[in-house]
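For this depiction, one protein chain was excluded, whereas all remaining protein chains were kept in their positions.
Naming follows writing order (A, B, C, D and E), and every chain is counted from residue 1.
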Amino acid sequence: MRLLVINPNISDDVTALIRAEAQRSASPGTELTVLTAPFGVAYIETRMEAIVGAYATLQLAAEHAEGHDAVVVAAFGDAGADGIRELLPIPVVGMTQAALASAHLLGRRFSIVAISRRIAAWYRETVHAYGFTDRMASLRFLDRPLSGPGSVQQEHRDRLLELCDACVREDGAEVIVLAGAPLAGLARSVAGQIAVPVVDGVSSAIRHAESLVALQPGAATAGSYAMPPAKPHRGLPPALARRLDAPR
Amino acid sequence: MRLLVINPNISDDVTALIRAEAQRSASPGTELTVLTAPFGVAYIETRMEAIVGAYATLQLAAEHAEGHDAVVVAAFGDAGADGIRELLPIPVVGMTQAALASAHLLGRRFSIVAISRRIAAWYRETVHAYGFTDRMASLRFLDRPLSGPGSVQQEHRDRLLELCDACVREDGAEVIVLAGAPLAGLARSVAGQIAVPVVDGVSSAIRHAESLVALQPGAATAGSYAMPPAKPHRGLPPALARRLDAPR
Amino acid sequence: MRLLVINPNISDDVTALIRAEAQRSASPGTELTVLTAPFGVAYIETRMEAIVGAYATLQLAAEHAEGHDAVVVAAFGDAGADGIRELLPIPVVGMTQAALASAHLLGRRFSIVAISRRIAAWYRETVHAYGFTDRMASLRFLDRPLSGPGSVQQEHRDRLLELCDACVREDGAEVIVLAGAPLAGLARSVAGQIAVPVVDGVSSAIRHAESLVALQPGAATAGSYAMPPAKPHRGLPPALARRLDAPR
Amino acid sequence: MRLLVINPNISDDVTALIRAEAQRSASPGTELTVLTAPFGVAYIETRMEAIVGAYATLQLAAEHAEGHDAVVVAAFGDAGADGIRELLPIPVVGMTQAALASAHLLGRRFSIVAISRRIAAWYRETVHAYGFTDRMASLRFLDRPLSGPGSVQQEHRDRLLELCDACVREDGAEVIVLAGAPLAGLARSVAGQIAVPVVDGVSSAIRHAESLVALQPGAATAGSYAMPPAKPHRGLPPALARRLDAPR
Amino acid sequence: MRLLVINPNISDDVTALIRAEAQRSASPGTELTVLTAPFGVAYIETRMEAIVGAYATLQLAAEHAEGHDAVVVAAFGDAGADGIRELLPIPVVGMTQAALASAHLLGRRFSIVAISRRIAAWYRETVHAYGFTDRMASLRFLDRPLSGPGSVQQEHRDRLLELCDACVREDGAEVIVLAGAPLAGLARSVAGQIAVPVVDGVSSAIRHAESLVALQPGAATAGSYAMPPAKPHRGLPPALARRLDAPR
Partner (left out) sequence: MRLLVINPNISDDVTALIRAEAQRSASPGTELTVLTAPFGVAYIETRMEAIVGAYATLQLAAEHAEGHDAVVVAAFGDAGADGIRELLPIPVVGMTQAALASAHLLGRRFSIVAISRRIAAWYRETVHAYGFTDRMASLRFLDRPLSGPGSVQQEHRDRLLELCDACVREDGAEVIVLAGAPLAGLARSVAGQIAVPVVDGVSSAIRHAESLVALQPGAATAGSYAMPPAKPHRGLPPALARRLDAPR
């Protein structure tokens, strides 16, 4: 099985975190292609940045999906995932979507722990879009300057654990979601230090993508996830244009 | 990996359907123990029947969980699953819960196709309990006398396909959930005949249980899924009593 | 009028509290049969315990309903109530259900005051199942070790009043629900000490059960509260089996 | 016990229907004062008409509440009920509020059957205000010219039964609410002809008002149902002015 | 363009605030008629007071609408607005409704800052009626004795700014709504001192009323905002009676 894993951001150190956790999580026999966005920002925290990340991810997916069995969008917020799902006949899994699926399988009410104050609104809206707001016990976040996305989990590990603990004790969280690719792998390393199950988005996305491939649910040929209708277009990247022009 | 799969009903022919689909879905190396409820009804369609099924399933889980890595409750409605999750330190996955996770990963709005009019309320309430009501496009059901749960999918295959089709065309379903253990395996056999992805509860539950085992999210030692507090009890089956009396 | 009142737990002292409050609340001419679960736990705080309590309550109802005009399930969380409603052609009222009805009649937003941290999730899910989440201003709870359910209201009376007060002042509660059979009768004894109306689950259930009997709304012969369809069963308690086999 | 029952409309024939059903429903020993609005319209179907009815009802309540134990607002839509609850230290029950309480006690999903197309929006908004929208399976209505509110149930009885039947069969209603004072008493006369329990607003309101009096939940001295704060006013009817000026 | 602006309260000093802010906000060429309720209370804080204000506003609208292009109800809570909309073929805009429209256009989550504790429930219910509860980040309020509605913004300006600040920093508000006619104009005077956009209800209502007049969406001749059906009435103010008797 081959999975295409896309970091919608330009940060190579975050891509490294994603790759490492993806490799630790993948089943034997799963091969991973891990890509970094060629343009965009270091780390998506806002709606504006998500627009850029979505377009970059869409292009990478159009260009590189060939030969893969599923696509993973490895940024919380799932920039572009829902659109790519229309474009490709294979499963597409976003990191928030995957984390929500895991949290749903582990308990009723989850809390999200995130790396910055600014990112909270974007996460909240993503959770709302998936209809999971009523299951979110709380959203807590680091409120400190970050030296960079790639080193958050080392530098702020203790504060992150405190936030997790507060979610359990004060907010009634039954599951914790450590949100954002910069925290990829942290759940694994804090095993046993948090009193409820902890969800990692990257490993969840890898595993759920594998499951969808195995379950063979079929591709959409009608409805809102079928290939978009043929229509005039202009100025699109060649790989995207080719897909839109393909016979259907 | 060893999974304990429990049919909360007394119907051996449905257990056979469950076992067959579970085996087809499981990863290499996964071993399955498949049990049938020793008491109860042929097929849970109502809240009253679910009370019986939940208690039977709880007992089986308490008695047989030892040596397994996860439990699958193989009836739509997830009779007992949420309670068993408190009792055991391993993942517990219900069939509705699993099907909803798959549907969530495949699209925004799903429809459920069920085998009887009577079962609709019970399913609707289960979906509500998980907070997925707003993502349900519709719930359609067979409205014909059934000769037995084990033969529904053969006898009513054409009508079931018509219902699926109506969900897509009239209700805007982006994913179809074929609901209930009696339909286990049907999704696989109608592949390519339905215009959107189709979800099977049994195979989803097997795969998602495997994923939770692999992801190692940790067990709850606090919050509402930790082991229930020690307290007086009376008249409980020995296996259940033993677990409640275990030191914690 | 004869009411069958079932304590889904094994605690005789709580049964005594229930009986006392039920007798104080009942209209002249109402006769009460008050039963204690023959098996189960001392006090339901979790989903797992509720599974046991539901099955015990279902059995008692099947066995003893004859000759009664309505059934009251006297535990917050309403273990088994919804299933018993399918089984019997008479009104069935749960304690949460009744308390919510009273709260709804007295104001828009209510708070629940409960006796333990662990019980909060189970109550929250019960309120959600009835669709009353948006009317709940808050849920506060004692967070202290209890010597036993039968003595909570004496031992923790002051703290309980403080919690009620906080619900009014800080959470905007317009009504307080004192939740759980161990608090039966407390509302009556704190009359005048809380600044908003206070609801007791047991007395509410008795009164509302009487009302349903008087209103004669008719029994369900179709829909999801009609008698479950005839089907094979095995190993059920005789009284339950007889009802399932009755002609309909 | 003495109940003040107010018809917020000017229609004496509807008052007669209300009085007759109220007397049939009341417990022995309950005395009823039944009043008709001195100004307003024949039958509230719209928000504008409800404004008039609310003010008329508020005046009657202020003037006549003395010596009564509870107030019943006998029009679906509960014109003025929530405001009167602030003004008086006794329970106040609206007809929709009471019908919803009964429906909640009898099942999960109810349908409303109403007497005109125009009235649907007003009922829908009232149900929304109480937070019961998610429990409403459907709202169906007569769509024919009415000769007058007092004769609707005789003239359109067969069509009303057809609507009830459609709610059960097509919409999944578990309870039917026959809505509006012009249908007062109809539930009683169609007993046994509808396959699920049927709720009458007037008898529900009488019984629930009696229950609240018996339960003695206490009056609000704080929060949003306490007496409104003292402040300048002008031009109010004397009985209302007197209450606002009373020391508190 | 001529706008009829109605203060549903008897307070002339609040009317002066409304008039001043309305004049500052209106487009060139817009003429304003500003009226004060002839009966009622100084300032609506409760549901009971809103019933009085609604009836007074309805009468003023019926009497004075002639020759105007739209009506503005200048009290938060929109007393009577929805009913007047049925009565008149011109746009009717309430102050809450307008503030919510502005907040919706400026961001996702807004907070309301109000002038008293008591008013919170009434505002909360108004927001719920419009379906905006999920977009409300918080509702904060002054909790101090007021010398009068006309001087709140001068006397409590600093505390109001602190509340706004807390909404942004602690509650995640993206927009602040300064609620209530007594705060009319405050938004303008604190420009630049609050870190997110600030909405004023009066100026929003004036502008949105002008927009609706300009957009010419047409009047309702069917549905729930069409003129109420002709029917008997009694004791209504002449202007209201005339409108109800007008041919349609």
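One rule holds in what follows: contacts are C-beta pairs under 8 Å (C-beta built on N, C-alpha and C of every residue); 3 or more make two chains touch, one makes a residue touch a chain.
Remember, it's a predicted structure, so these values are computed and weren't measured experimentally.
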{"item": "Chains shown that the absent chain touches, full complex", "value": "A, B, D, E"}
{"item": "Positions on chain D contacted by the hidden chain, ascending", "value": "120-121, 124-125, 133"}
{"item": "Hidden partner interface residues of chain B, rising order", "value": "108-109, 134, 172, 174"}
{"item": "Sites on chain E contacted by the missing partner chain, in the whole complex", "value": "25, 27, 82, 85, 91, 93, 97-98, 100-102, 104-108, 130-132, 134-135, 168-169, 172-175, 187-188, 191-192, 194-200, 203-204, 207-208, 210-212, 214-226"}
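The working rule: only the chains that are shown with their structure count from here on.
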{"item": "Chain occupying the middle, per Cα centroid", "value": "C"}
{"item": "Distance from chain B to chain A - Cα centre to Cα centre, in angstrom", "value": "27"}
{"item": "Junction residues of chain D - those touching two or more other chains", "value": "82, 85, 108, 134, 172, 174, 223-224"}
{"item": "Every chain pair meeting the contact rule", "value": "A-B, A-C, A-E, B-C, B-D, C-D, C-E, D-E"}
